[in-house]
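Okay, handing you the structure first.
With one protein chain removed, the remaining protein chains of the complex are shown where they sit.
Which chain is which? They are A and B, in the order written, and residues in each are numbered from 1.
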Amino acid sequence: MPLVKFNVPRSLPQDRLDGLRNAVHEALVTTSNVPQDDLFHVVHRLEASDFISDPVFPGMARSGEAVIVEITFRMGRTDAQKQALYRELARLAKVKSGFRSEDVMVVLTENTSLDWSFGGGVAHYAQVAPAV
Amino acid sequence: MPLVKFNVPRSLPQDRLDGLRNAVHEALVTTSNVPQDDLFHVVHRLEASDFISDPVFPGMARSGEAVIVEITFRMGRTDAQKQALYRELARLAKVKSGFRSEDVMVVLTENTSLDWSFGGGVAHYAQVAPAV
Partner (left out) sequence: MPLVKFNVPRSLPQDRLDGLRNAVHEALVTTSNVPQDDLFHVVHRLEASDFISDPVFPGMARSGEAVIVEITFRMGRTDAQKQALYRELARLAKVKSGFRSEDVMVVLTENTSLDWSFGGGVAHYAQVAPAV
């Protein structure tokens, strides 16, 4: 269910991107009750002139490799789960793909169970229990 | 008001994309109280390496033509309307553009009346009745 958008510099090598994608997915699985095969990734490779972040807000030190990961999922994760997600995502992005943790920004958007149709014209979560 | 983003494979032919866009708009009009001339579409054509979906989650059988349609609109649609939207959208995508229904995923995000300015510096829905 999470739909994840990766906003990354066009210069990011493919293997680094793959490592980042794996890090995000593993962090979602281990901290946020996301099934292993529930993976939907969109990558936007952006020119430097089309991807502008303040280099230090709020007390960071971003490099030219900074990325912004947007995750849309159903509401239900607790504050503690979200904090664990950020920690684990930053840790794994470093381990799997060499990212400085200050270069990994994450923005979450929550919607509801009825807001997902995975195909077939069906609202898959209409009849199931909450996500968490 | 709906802002619709079409995440599609770069290989999708233009006429198929046009058919999909028409299907989505007609489904919104007929199921979700969207005016005929309320149409705002953004298309992201993605390389296969930048658009990764699990091929079967949750019990689907996606092909290389799978798309993800993101719709942002004001809250107010009922669960039944959302379910009708998914059904009709999948049906019309098949009829108008030859899409297998399992290749059409839809994700909704809701916001509020005050979250829309269609131009002119004005919040158009500030004084009007709810959408549905």
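As a convention for this text, contacts are C-beta pairs under 8 Å (C-beta built on N, C-alpha and C of every residue); 3 or more make two chains touch, one makes a residue touch a chain.
Computed from a predicted model, the values in this text were never measured in an experiment.
Novice: Using the touch rule from the top, list residues of chain B that touch the missing partner.
Specialist: 3, 14, 21, 35, 37-45, 72, 109, 111-112, 114-124, 126
Novice: Pick out the residues on chain A that sit against the missing chain.
Specialist: 7, 44, 46, 49-54, 56-58, 60, 62, 66, 68, 70, 79, 82-83, 86-91, 101-110
To be clear about the criterion, only the chains that are shown with their structure count from here on.
Novice: Just give me the whole-number Å value for how far the CA centre of chain A lies from that of chain B.
Specialist: Chain centroid spacing, chain A to chain B, equals 22 Å.
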